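Of the protein chains in this complex, all but one are displayed in their positions.
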Amino acid sequence: MADQDHKCTCSEQPLVPTVVEVIDIIDRTPDVKSFFVRNVDGNGVPFQVAPGQCGMVSHLPIGEAMISCTWQEEQEYLEFAIKRVGLLTDELHQIEVGQKIGVRGPYGNGFPVEACKGKDMLFIAGGIGLAPLRSFIKYCFKHREDYGKITILYGSRSKADLCFKEELFELWPKQPNTEVFTTIDNPEEGWDGHVAFVPSYLEEVNPSPNGTIAVVCGPPIMIKFVLQSLEKMGYNDEQVITTLEMRMKCGIGKCGRCNIGSEFICLDGPVYYLKQLRDLPPEW
Amino acid sequence: MKVLSKARLQAALNKLSDQNEVFVPMQKGSQSGYFTWKSFEDGQDELMLDALNVYQSPKTVVLPQTEKMYSIKNGGMEVNIDKTYEDAHPTIIFGAKGCDVKGILAMDEVFLTRGYADSFYKARRSGNTIIANACYEPGPNCFCNAMEVNSLDPDGADVILRDTGDNYVWEVKSEKGEAVTAVIADLLEEKEVKLPAAKPFTQKVDYSGVAEKLKDMFEHPLWDKLSEPCINCGMCTYVCPSCYCFDIQVKMWGEEGYRFRAWDSCMFEEYSREAGGGNPRGASKERFRQRFLHKLQFFKERYGTPLCTGCGRCMIVCPTDVNIVRIIDAVKEAEING
Partner (left out) sequence: MKEITNKIQATATKLFEEGKIDVFLAWEQQGEYEFQTNSYIARNAEDVKNIVFNEYSIYNVSNTLLKLRDGQERIGIAVKGCDSRGIVRLLEDLQIKRERLYIVGIPCPGMKDPLTAARNHGGFSKTKAEDGLAKKCLDCIQPNPVIYDELVGPEQSPRQQGDRFQKIKELEQMSADERYKFWEDTLSTCIRCYACRQVCVACDCRTCIFDEMKPQWVGRETSTTDNMMYHLVKHAHMAGRCIECGECERVCPVGIPLMLLNQKLIKDVGELFGGPEAGMQYVEGAKPALSVYRENDPDNFL
């Protein structure tokens, strides 16, 4: 991938975070919380984020983790949706509004928002995978005329595990030329929506590949089956975009952990066209 | 040509040590590596400038085993980053062979290019001068000539020494080289001496085409056989002059502490273990394959030069005799099916 002009918070010291304040915390699901951060002095955000880019979020005494920024609201705040999976995220879930944490970024190449203009968009997500896609979805809605039909297909383990419920059920279906499909894995009381795994629901809905770009994000096993389904439905490798995930430490393509083939996922990715992924060793 | 008589070597090292931290290859007790000239103890330690090389490479000077990054002060809701620990104090690596110099140049590519410049590495490197030692007699395990290293004229050196028996020819190559030369100018003489003849390499290695061939060999069965003896101990990565992978961790005592980075190794199991428990390289064979593909293929694809510099250290320290040359040979001979 081409060398880009990366501008991170402290571009002279890319490994040192900026201290920011958490101004709001919203529970999205039993194990996902959205953290809203802003500069400590109340003015603005530490850096500008393009859809799909990530930041290294640190609870300084514990450690750092690469989290995709799910939305930047002008200069008001950056929103990070964080799932509780390990040591650091556990600690983050216990902090309160007003806590100071560290962020550095923006890292990664972001979604190709320009290249997708004029196309129909198909967003497929599973579980917490909706968080990185949400930045792209909201961008499309913000510039609605630039994009064609928007289809969002999202699945999660259970009703409680569906993220961003307000947007899924209230806001997004009301947008022009937009369809939203949600599904959960197993039948449940109080849910009269669709019940199926994401790949099979996708084949059922069967959105046409004509002039469409599919953007996929979710657990690795879901991505694997969704990619197979898309192929069956007639999508070629240049129509499918996905985001990769590896353990990351430095975020700037130096420490070697996220290295797959000759790429560093934190620097050259994490967004890739399927065509590019076919050239990499199959470790993702 | 400028010449430094070996009789004056100690005086030169002393003079350079006034303003710089000078690292020389040394046998220090049971350790073999680059240590400061100031720490040399007569009778106990041995200067290894005329030996082929030492176990630990000089990469410790620009990328230390452990390095503090910035301090953290934690207080309830507040947290502060007081200090960052960039260290640009002047250092000199004295007597590095071509393979080791190439290792540092490879790390320069990683740390200083591609969008971000690592500020800690940058500081150390900016204060660092490399005085290389041209290598006229390759060892039995050496194959730097096959890995794009010029052992007689190493790229990136600020000064090149040439050992003629009684003297070192002192060849200045850069501005930084001029600066250190000025420090010991009165110890140098102007005279013509005969340069030694370069001996040939005894180990023949053919690396050509390996990087391209490896592109199709990710799932090849030869990795099963080659990785069998490996016990994933990590020694190869630690003595390698060009291995640079690091970990970032935190050290806290109550409310205060710092973040630091330390060497890490792709050989260790927890290297790519993700928070949720998944591990794309959980098996020993996968990590083994990753190391050699990185050295021989991925780095070349990304930066244009192989990451292995042909120094031969890994072959000497490996407890189970894993040998990168045998791997290169095996790749060359391997048949790729369809």
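Order of writing sets the labels: A and B. Residues in every chain begin at 1.
Following the convention adopted for this analysis, contacts are C-beta pairs under 8 Å (C-beta built on N, C-alpha and C of every residue); 3 or more make two chains touch, one makes a residue touch a chain.
Only a predicted model underlies this, so the values are computations on that prediction, with no experimental measurement involved.
Looking at B:Val239, B:Cys266, B:Leu293 or B:Ile324, which makes contact with the chain not pictured?
Checking each option in B:Val239, B:Cys266, B:Leu293 or B:Ile324, the one touching the absent chain turns out to be B:Val239.
Which listed residue, B:Gln19, B:Gln65, B:Thr113 or B:Ser208, touches the chain dropped from view?
The single option touching the absent chain is B:Gln65.
Going by the touch rule given at the top, which residues of chain B touch the chain that is not shown?
27, 29-32, 46, 48, 50-56, 65-66, 139-141, 228-229, 231-235, 238-239, 247, 249, 251, 260, 262-265, 268-270, 284, 312-313, 315-317, 319-323, 326
Suppose we count only contacts with the excluded chain; which residues of chain A make the list?
Considering the whole complex, chain A reaches the absent chain at 86-87.
The definition used in the following text is that only the chains that are shown with their structure count from here on.
Using the touch rule from the top, collect the residues of chain B that touch chain A in their complex.
The contact residues of chain B facing chain A are 69-70, 72, 74, 77-81, 84, 86, 110-111, 114-120, 218-219, 244-250, 252, 257, 259, 261, 264, 266, 271-276, 278, 280-281, 286, 290, 293-294, 297-299, 301-302.
Taking the complex as given, what residues does chain A use to touch chain B?
Per the touch definition, chain A meets chain B at residues 3-6, 8, 11-17, 19, 60-65, 85-89, 96, 98-102, 220, 245-247, 249-250, 252-257, 259, 261-263, 267, 281-284.
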